[in-house]
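Every protein chain but one is kept in place in this view of the complex.
And now, chain A:
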Amino acid sequence: MSSFNIFDIAGSGMSAQSVRLNTTASNLANADSVGGDPARVYKAKHPLFEAIRSGLGSNAASTGVAVRGIVESQAAPAARYEPGNPLADADGYVYAPAVNTVEEMVDMISASRSYQNNVEVMNTAKDMMLATLRLGQ
């Protein structure tokens, strides 16, 4: 029965969202990882989602999600004048990664809601299949 595809689809959604949660956690954890070299300071990471079709043509059987890769933000780190900081460069500046914590929090909530959606889909599909197995009893 093709309903087994639902587990693959919802599972791929859950794994993609958990990658997104991971990158968000990493961005938030490193929001204050300052450094003296702007080129080597932490860069915010974001996953690239892509729909994967299995099957042929426009009537493809199922469409899961794949994480095509994780891109690093190209935004320039913010320079702070902190001459007392042991990490400061010769001019007294430290560089903080360009992580927007508000944006990351929103991303986190969105990812967790999407994850919950996929879990619900999986639970419902499981109940439906179990009910189908009981058919005729």
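Basically, a residue touches a chain if its C-beta (ideal position, glycine included) is under 8 Å from a C-beta of that chain, and two chains touch if they have at least 3 such contacts; residues count from 1.
Rule of thumb we're sticking to: contacts and distances are computed from a predicted model.
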Checklist entry - Looking only at the UniProt record of the hidden chain, which name from "Cytochrome (Ubi)quinol oxidase subunit III", "Dihydroxyacetone kinase subunit DhaL", "Flagellar basal body rod protein FlgB" or "Carbohydrate ABC transporter permease" is the right one? => result "Flagellar basal body rod protein FlgB"
Checklist outcome for this item: Contacting the left-out chain: of A:29, A:75, A:106 or A:128, that is A:128
Checklist entry - Which of A:5, A:73 or A:100 touches the chain that is not shown? => result A:5
Checklist outcome for this item: For chain A, residues touching the missing partner are 1-3, 5-6, 9-10, 12-13, 16-17, 20, 49-51, 58-59, 61-65, 110-111, 113-114, 117-118, 120-121, 124-125, 128, 131-132, 135-136
